[in-house]
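Have a look at this one.
A single protein chain has been omitted from the complex, and every remaining protein chain is retained in its original position.
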Amino acid sequence: MADSLSDNAALARASQDLYAAVRRDAPLVQCLTNFVSMNFAANVLLAMGASPAMVHATDEAPEFAQIAGAVVINIGTLSAPWLESMLLTADAARQAGIPWVLDPVAHHATAFRRDAVRRLLALRPAIIRGNASEIIALAGGQSTGKGVDARDAVAQAEQSARAIAAAHQTVVAVTGETDYVTDGQRAVRITGGSALMPRVTATGCALTALVGAFAAVSKGDPYTAAVAALSCFGIAGQRAGALADGPGSFAWRFLDGLAALETDSLTRESPLR
Amino acid sequence: MADSLSDNAALARASQDLYAAVRRDAPLVQCLTNFVSMNFAANVLLAMGASPAMVHATDEAPEFAQIAGAVVINIGTLSAPWLESMLLTADAARQAGIPWVLDPVAHHATAFRRDAVRRLLALRPAIIRGNASEIIALAGGQSTGKGVDARDAVAQAEQSARAIAAAHQTVVAVTGETDYVTDGQRAVRITGGSALMPRVTATGCALTALVGAFAAVSKGDPYTAAVAALSCFGIAGQRAGALADGPGSFAWRFLDGLAALETDSLTRESPLR
Partner (left out) sequence: MADSLSDNAALARASQDLYAAVRRDAPLVQCLTNFVSMNFAANVLLAMGASPAMVHATDEAPEFAQIAGAVVINIGTLSAPWLESMLLTADAARQAGIPWVLDPVAHHATAFRRDAVRRLLALRPAIIRGNASEIIALAGGQSTGKGVDARDAVAQAEQSARAIAAAHQTVVAVTGETDYVTDGQRAVRITGGSALMPRVTATGCALTALVGAFAAVSKGDPYTAAVAALSCFGIAGQRAGALADGPGSFAWRFLDGLAALETDSLTRESPLR
């Protein structure tokens, strides 16, 4: 990549510092996320030492955002009342200077989703996390994805990611076999993980939630926040994949692996390329 | 049973072919299912190689059905807005010639559920999957079930299943210690599974979702689709049960077992009787 080896080493050290901050500060991460992922996302956040709060109703979600360290919005099981609350909460976060993260799940699948993401994008997410099909479609390209699962390779989405990041002044993280993070200028690839990950539901959604935890402690550095969260997933995913017998045993080994990350894992086993 | 041994062998081979098709085609299965089962059902579908999509809102569920291979409707945590969407989506699937599967969870428990199932039945599900208490009540019989869990034996529900299948031109799968599948004329029993299965929530709902995956690739053969899905559950359930120490370890071993089914499991270890 354009980034030199020394840049990656500095980025790994900065990621490591954010990791220590998540463990120390236990940031409160408010998630408006889909029903499928709620339990797993909360467990991922807890395994890393963050404090999840699934608070979604119009009556309180914008108010709750004031005390959150970050807000995560995921449109997986979208409906009209949830969308209304997502828009209000993202706006409240934006106004309060609290970073919020967008997961545009399968936004290309229906008109309802396309419109929802268009309105959410206008509220300036600090970070967008999606799979290759979602990011390609977000940039106006022709993805081959039909449903929720990606059918495109991350490499095909890198240009789209850069374009979206530049146009919306945001950070875009595309995840797949090798991940890609860009702020429109800088970019880095992140290795690791396991072939079992796409066979466990909600791993992508849980990663978006974890990105929120790192954004909460990143003091306005969403690029490093995204890189740090993806690095944790890459390392813990690779370790769990080496031990698991299938997707069932992968899921709990992965949670154990996240909880067991050492203070220097992100520099010693840096997955940045 | 009326079916001869050679019939069962042919049925096992046809099931095996559908299994290969699920692995190869990764069918998109749209689930309007209950909150309790969403995560586990998605993990069961992913473990088998299918692609789950939990898309339920009125604003998009009928549109999404057009691109799905099958639709699964489960009334476990029913509410009025979900019922409206279920009716619209089942109708959209029916009109588009896409098979849809009904899971009438505890439909005998309240007037709201009884009415919901009556309206859903009129939209011609390709397959109905329920426990013995649910199927007996669906045929107008007196079940002893109170809540969600079955309190009747499958054998007591066989006649009800045949009657419903014949009256509604559908396939009925009754699951319990030994399962029973009928299209009103043919019928087969399926063994296997584990005594731990009813102690893990949402196993029945996840099975209904898997029936949808097989219906998606069955080219208009819902009988074989139901038999194939139940066979996979029977074999993987038996293997997981032999290794598990309790319901907690059963759940992940079962997912591992579904993912590890061999190309010839459904014929070599055929659970059909």
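Here are some notes:
Here the chain labels run A and B in written order, and each chain numbers its own residues starting at 1.
Here, a residue touches a chain if its C-beta (ideal position, glycine included) is under 8 Å from a C-beta of that chain, and two chains touch if they have at least 3 such contacts.
In this text, all values refer to a predicted model and were calculated from it rather than measured experimentally.
Touch with the chain that is not drawn comes from one residue among A:Ala9, A:Ile67 or A:Ala167, which is A:Ile67. Considering B:Thr58, B:Gln156, B:Thr178 or B:Thr201, the position touching the chain not shown turns out to be B:Thr201 (whole complex). Residues 34-37, 39-40, 76-80, 106, 109-113, 146-149, 198-202, 244-249, 251-252 of subunit B touch the missing chain (whole complex, contact as defined above). Residues of subunit A that touch the chain left out of view are 26, 28, 30, 35, 38-39, 42-43, 46-47, 51-60, 63-64, 67-68, 81, 251-257, 259-260.
The working rule: only the chains that are shown with their structure count from here on.
Subunit A and subunit B have Cα centroids lying 33 Å from one another.
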